[in-house]
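With one protein chain withheld, the remaining protein chains of the complex are depicted in position.
Entry: chain A
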Amino acid sequence: RYYEYVFGQSRRRRGRRPLGARTEPELSQLQVVIESRDPGCHSYPHLASNEAYHLTVTEPVAVLKANEVWGALRGLETFSQLVHEDDYGSFLVNESEIDDFPRFAHRGILLDTSRHYLPLKSILTNLDAMAFNKFNVLHWHIVDDQSFPYQSIYFPELSDKGAYSYNHIYTPTDVRLVIEYARLRGIRVIPEFDTPGHTQSWGKGQKGLLTPCYSGEQPTGSFGPVNPILNTTYNFMTKFFKEISSVFPDAYIHLGGDEVNFDCWKSNPEVKEFMKKQGFGIDYAKLESYYIQKILNIVSSYDKGYMVWQEVFDNKVQLKPETVVQVWMENSYAHELSSVTGAGFTAILAAPWYLDYISYGQDWKKYYSVEPLNFPGSEKQKKLLIGGEACLWGEFVDATNLTPRLW
């Protein structure tokens, strides 16, 4: 693949270089050496993967050394960028010595395939671009209110009724393709099945999952977040996340948990009854907590770690220590990072990197200027910030403008 990147694009006329008085040093080979006993070529990248590499470019043989294949991939990318073509069509590379490794282990891009469907091709093209930039996580926000394109094996009705159309779905084969395409580029695929809010599209194919909203004594016909008081809800989630856990090989699943609107719950008499029984009073954050905790337990039972949006932490849900909290609210995000890491949780930062918020001019500069560790906290705390993600929410993005908006 990298050979193609380096030499394949050349469309220049192959003129002859004027011969020098002596022959120039020539690089005939790049040797790639992976030092670990288990290079990892047949496994999946993970949070603790070693992405460090050492690149020595000297004649006649350059050497790229890495502990694991993931580092070799990063080094190949660097090497491919070092090689340039002169006006005569010769490929040149400077003698160099590079010792490189990432500062943060989690470097992600969030794609939203619910607000607008993204055809497979555009996801794969994006994975290529991610690899060029050494991004190593695809946070796939695959479903949301607007549509449910994920074709579930256990619950085919979800996409049958919830996708924009039969043409706007990701089949199990599509999903496998994305995961493998990503793997070959050292990119983890972390799916997000955001609940209990952001689930309108789930209700189309799974009757009874969402809370019916009421106006006085009567159901209005509209629905709210996932209904947290029914056993059927948890039976469904148990089965659903069993599938997700086996389909997606990464150690983590993102469970969402953001922006839960309590109005519908508050309007529903059965929910109100439940609140009373549980002694939650009128604190619906407690009900949200109750739901999330049960989901977290379900997912844990499948041996998966989980990521959640910051509300889950803010609303004091009981989280396992290895939970990763994603900080997304722009207001005082540094403060939030302090709180999250102060409580001992791992954090990733997305708040200042909402790339869907376009504006005129060179806005890359403000993204570049962000210093993730600029928050009050101890050394130990700062170690808990494992990285961040650039988010491209899909309200105004589809395959016609994804690439120029992201890159």
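Definition applied: contacts are C-beta pairs under 8 Å (C-beta built on N, C-alpha and C of every residue); 3 or more make two chains touch, one makes a residue touch a chain; residues count from 1.
Going forward, contacts and distances are computed from a predicted model.
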Note to self: I notice the complex is incomplete. Of the names "Beta-hexosaminidase subunit alpha", "Origin recognition complex subunit 3", "Histidine-containing phosphotransfer protein" or "Trafficking protein particle complex subunit 2-like protein", which is the UniProt protein name for the chain that's not shown?
What the structure shows: "Beta-hexosaminidase subunit alpha"
Item checked: Full-complex contact with the absent chain, from A:D160, A:E243 or A:D356 -> A:D356
Next item on the list: Would you indicate which residue among A:Q31, A:Q278 or A:T400 is in contact with the undisplayed chain?
Entry: A:T400
Item checked: Absent-chain interface as seen on chain A, which is shown -> 356-362, 396, 400-401, 403-405
